[in-house]
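Okay, structure first, notes after.
What you see is the complex with one protein chain gone and the rest in place.
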Amino acid sequence: MKEIRHIGILTGGGDCPGLNAVIRAISKTAINYGVEVIGFIDGFKGLVENRYIQLDLRAVSGISHTGGTILGTSNRDNPFQFFTISEGTPQHSDESDRAVANMEHLGLDGLVVIGGDGSLNIADRFAEKGVPIVGVPKTIDNDLSATDVTFGFNTAVNTASEALDRLHTTAESHHRVMVLEVMGRYAGWIALHAGISGGADVILIPEIPYNMDAVISKITQRYRQGKNFSIIVVAEGAIPEDGEMVIRNLVATSHDPIRLGGIGQKVAEDIGNRLQNIEVRVTVLGHLQRGGSPIPYDRILSTRYGVAAVDAFMAGQFGTMVSLRGDMIAAVPIKEAIKEIRRVKPESDLVRAARAVGISFGDKY
Amino acid sequence: MKEIRHIGILTGGGDCPGLNAVIRAISKTAINYGVEVIGFIDGFKGLVENRYIQLDLRAVSGISHTGGTILGTSNRDNPFQFFTISEGTPQHSDESDRAVANMEHLGLDGLVVIGGDGSLNIADRFAEKGVPIVGVPKTIDNDLSATDVTFGFNTAVNTASEALDRLHTTAESHHRVMVLEVMGRYAGWIALHAGISGGADVILIPEIPYNMDAVISKITQRYRQGKNFSIIVVAEGAIPEDGEMVIRNLVATSHDPIRLGGIGQKVAEDIGNRLQNIEVRVTVLGHLQRGGSPIPYDRILSTRYGVAAVDAFMAGQFGTMVSLRGDMIAAVPIKEAIKEIRRVKPESDLVRAARAVGISFGDKY
Amino acid sequence: MKEIRHIGILTGGGDCPGLNAVIRAISKTAINYGVEVIGFIDGFKGLVENRYIQLDLRAVSGISHTGGTILGTSNRDNPFQFFTISEGTPQHSDESDRAVANMEHLGLDGLVVIGGDGSLNIADRFAEKGVPIVGVPKTIDNDLSATDVTFGFNTAVNTASEALDRLHTTAESHHRVMVLEVMGRYAGWIALHAGISGGADVILIPEIPYNMDAVISKITQRYRQGKNFSIIVVAEGAIPEDGEMVIRNLVATSHDPIRLGGIGQKVAEDIGNRLQNIEVRVTVLGHLQRGGSPIPYDRILSTRYGVAAVDAFMAGQFGTMVSLRGDMIAAVPIKEAIKEIRRVKPESDLVRAARAVGISFGDKY
Partner (left out) sequence: MKEIRHIGILTGGGDCPGLNAVIRAISKTAINYGVEVIGFIDGFKGLVENRYIQLDLRAVSGISHTGGTILGTSNRDNPFQFFTISEGTPQHSDESDRAVANMEHLGLDGLVVIGGDGSLNIADRFAEKGVPIVGVPKTIDNDLSATDVTFGFNTAVNTASEALDRLHTTAESHHRVMVLEVMGRYAGWIALHAGISGGADVILIPEIPYNMDAVISKITQRYRQGKNFSIIVVAEGAIPEDGEMVIRNLVATSHDPIRLGGIGQKVAEDIGNRLQNIEVRVTVLGHLQRGGSPIPYDRILSTRYGVAAVDAFMAGQFGTMVSLRGDMIAAVPIKEAIKEIRRVKPESDLVRAARAVGISFGDKY
C-alpha cells in the first residue's frame, strides 16, 4: 500500500453543529501520524476550483466549541454536474476529472468527506473513480441508517427543547395551543426527542400520519382535565392521513430560501378553525436549529468521528464511512450507509415511552 | 386614611418574563405589612367574574425564576367593554360596576395592576371610579415613557441575541444573508440591543425608516471587504422610507394568531430580488421572546417593582405606577406614564455607538 | 400472578438531574395501567417511618425539567441498619421488618427503587425478603456496569464543560494553568467527557495513575509551542503513580460536608512548586454538578427508564433493574448490576480519541 503523506478534507451540505470539532480532530490526528492536511473551501466547489487552506495545528486551535465550519460549505457543488453561470445562462457540466486532477496535482493521497446523503453519494462516485475516500456522516436530522446517532442532532434537540420550555409558559398563561414546527423532512427524530424532553402533548412526525380528529380530541380531553393549554410539535415532513398530495408543496419550509409557513401553519390553522374559542399560535424554528455551539455530547461525538476517520484512512479502509454502533466506532461501506433513510419506528421503545407519559401522535392509537 | 388590610392583584395583557417574580414580591411584602393578598385569575376577566386565589407564602414560594404568570392572563378582558358570547353572538357590555362590587364584597382595600399600556388605561379608569390603584409597568418592548427599563425586556434581548449567535455561524459557513425578525411594533429597542449584542450588520427599526439601497450597499460593501455574509435584524414595525402604506398590513406578525411572514419576509425577498447570487434566509423569532425563565437582571427588577408597589400602596400613593429612574424606584402618576410611547432616539448615544462599530440602520447616514 | 394495583416508589442517595422525570414517567405509566402510586418521602427513611404522598397526575405534572427530587432523599437511611439518636446517643437498628409491615399495611404490591449502588443493595435485600422490587439505576458518575449510560451523567458533563469554557478564557488571558476538580471517586467518566468537550490539555482519572513529570512535561511542551496556558481536569479520585497512600485521605472532597481541597488542590500545588514562574489556580466544581435542570438527553433517558420500570413491574420481572444497552432498554438482575463498578478502560476508543487530539493523561504514553 502506498504510504499516506497528504490528505484533503471538505465539508458539504447544510450547516451542522460539530463540523469544526470534526475538522480539528481529523487535522490533529493526521498531523500526529505525520500526515499533512489541507481543507477545500466551500465543499466540493473548492475541490473543483482548487481553493483550499493548510490545516496545521494553529488553524484548528480553539475551534471545537464553535458552530459552523471554518472551511465553508455549499449546496450547489456537485462536481459531476457542476453549476456555473456562463454569459448569464446557468449550466451544468461534469468537472469531476478536473477535481481528480487537482487532487493529483496537490499530491493528495485521498480525501475525507464530511457530509450528508448528497455529499456521501458524490464521495462514493469519486471512490469509484479510484480516489481513496473516507466519509464522516453529517445530518442534523439523524436519519442515516448506518449509524446510531449523527453529530449535531443532539444540539438541534437542545435548541428545540429550549424553545418548547419558552412556549410552555406562554401557553399556560394564555391558555393557548402553541404549535412549534421543527426540522425533519423525512424522519421525525428531532420532533420526537424534543417533544418528549419539552413536555409536548402532541407530536406529529412523517412516520405516523396524523388525523386531525385525534389531535382535536387530545386537546379537548386536556381541557376537560382542567389543563387549558396544549403544546404541539410538528416535524416539517409531517403528513395528514388523507392528505399527502395536498401537503407536499408545503413540505419545504426550512429549505425554501425565504417563504415561511409550511405544515406547522397548516396544523395551527386547522386547529384554529375547529376550536374557535381557543387561541392558537405557531412558531417555525427554522435555521436556529442548525447554528450555534455544539453541546458537549456533539463535541465528543464529532471528535471521535474525526479521529476514527483518520484511523480508517491510515488502515486503508477506503470507500467506508465512520459510524457509531452502541458505544463503538466502526467503519462501514459508504454504499450501505446511503442506501436508505433511518426513520422512527412507530412500534419502537421510544415511541412507546412517549405514549406512556401521555403524548399523542395524532393517530387512532 | 383607611387602614389597609386586604388587596387584590392581577396580571393583564401579553406574557412577559418576570411576572411571577413581581407577584411573589408583592405578596411577600404585603404579608410582611400584615396585609392579605388575593390574585384574580386571567387578568381583569377574573375581576369581573370574581375568580381568584389566595396568595399566601406557600402559593408564591419558588416562583421567581419561572416564566409566565401563575395568575393567568387574558387579552380580551376590558371590564368597560366586557366581551361575552351570548347565544352565539359576540357582544360587549360595561361590567366595571360589577368588578367594583366584587372588590367591595371581598373587602378589598385596593388593587395592584401589573400590565402594559392597555391594562394601565383600564386601571386608570378604575382609579377615576375611586378604586385605590397602584400600577406596575409591563411591556417586553421597553417602550413605556415613564420608566428607564421594563422587566422582561432584557430577557427578550437575551433570547434574540442567542438567536443571532446561532444564525451567525450558518451565515458565515454558507455565505448567506440571514434576516431575523424580532418584536417591536412601535419601538425598536429589542432590535437595537440584540443587534449590537449579536453583531448584526444592519438593524431596521420603526424610528429610522430604511432605504433598500442603503441596505444593499452595506451588504455589497461587506462582500468587497471579503466578508461574504451579513446579519440583518428587523423589528416587526420597521418601515421603508417610501412604503408605509404597502407595509402596514404586514406589520402584525407576532400579534396575528397564526399567519407568519411580515416585514422580515419582505426585507428578505427584496434583498433576494436585488442580489440574485446571494442566498437569503429569514427567521421570525415570535413567541420565543415572551416566554421562558427571566434572566437575573429581570428577576431583580421585578422584585424591586413588586416591593415598591406595595410600599406605594401603604403610603397611599394611589393612581401611581412604580418606575425605575437611574438606580432609584419612584412612583409616577399612571396618567403620565401612559401618555406616550418611549421610542429609540435616532441621535442617541446608543444609536451613535452602533453606527461607530459599523452597524447600518438602512438610512443614508 | 397476583394482580398489581398499588405500588410505592422512592429515591435514595445523592441528588441527580432527572430524578423528577423518572418519578413522573413511573407515575404516569402506572396510572395508565390502572395502578395507584405512592411516593415515600426521603428515601428508605420514609419507608421505615411510613411517610409518603400520593402521586397522582396533578402531583407529577410539569416536573420533568426540574432538578432535585420532589420526594426528597436521604444519605443515612438503610432500614437494615437504621440510624436514630436516642437520648443523645446515635444508634443503629434493623428496621427492615417495620418497612415491610408498612408496605403490607398500605396494601402495596411492590416497590420501585431509584438509586445508586447503596440503594440498590438495600433494594436487593428487600427482594430477598420477598418484596417485589424493580430498580432504576442512578449514579451521576456513570460507573454502573449493567448500563451504557445513567441519567444525570450528561447533565453533569455539561456543567463541567461549561466551567471549562469559562476557565479557558481566564487561562489564556493570564497565561495560567487552571485546574478543575470534578466528581468521579472511582471512575473518571465526567473528567474524560468534560475534558474532551472542554478542550482540556491534561485529564487525570482514577483509572490511569498519573506521573507529575508527565504533567509538567505536557505544560512546558505547550509553552515551547507558544501556548502559554494549560487546562487540567482532575477527577476527585485521581491518584499519582507512587502515591496512593498519601492521597487517600484527600479523596473525599465532594462527600465531605464542609472541607474543601482534595486532589485538585494537591495537583495545583505540585505544579506551582515545580513551575515557579507560572501562575496556577484551582477550582472545585463540587455540588454544582449534581443540581439544576436535566438537559434534554437526560430528560428523555429518565422518561424511558421510568416507563420501562413499570413495564418490567407489570411483566413480573422482580429483582431486576432497567438498563440501557445500545438503543434498547432491558431489565437485568439487580445482583449483576451492582456486582462491579464500570470504569474507564485505558485502551478504549474514547481514551484513544482523547490522546489523538493531544490530551495527556499524565502517564508515560
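Order as written gives the chain letters A, B and C; numbering starts at 1 within each chain.
Just so we're on the same page, a contact is a pair of C-beta atoms (placed from the backbone, for glycine too) under 8 Å apart; a residue touches a chain by one contact, two chains touch by 3 or more.
Computed from a prediction, not measured in an experiment: that's the story for all the values here.
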Contact set of the excluded chain (shown chains only): B, C
Option from C:Pro209, C:Gly291 or C:Pro333 whose C-beta touches the chain left out: C:Gly291
Candidates B:Leu71, B:Ile295 or B:Ala312 - the one touching the absent chain: B:Ile295
Residues belonging to chain C that touch the chain removed from view: 11, 14-15, 17, 19, 42, 66-69, 72-75, 159, 162-163, 165-170, 172-175, 178, 257-261, 265, 268-269, 272, 279-284, 286-288, 290-293
Residues belonging to chain B that touch the chain removed from view: 24-25, 28-29, 32, 57, 61-62, 64-65, 148, 154, 157-158, 161, 165, 193-194, 196-199, 225, 227, 295-297, 299-300, 303-304, 306-308, 310, 325-329, 349-350, 352-354, 356-358
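Note that in this section only the chains that are shown with their structure count from here on.
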Neighbouring chains common to chain A and chain C, by label: none
Same vs different contact residues, chain A with chain B, by half of numbers used: same
Most centrally placed chain - per-chain CA mean versus overall CA mean: A
Longest centre-to-centre distance from chain B, chain (CA-based): C
Mean-CA-position distance for chain C and chain A (Å): 31
CA centroid of chain A to CA centroid of chain B, Å: 35
Residues within chain C bordering two or more other chains: none
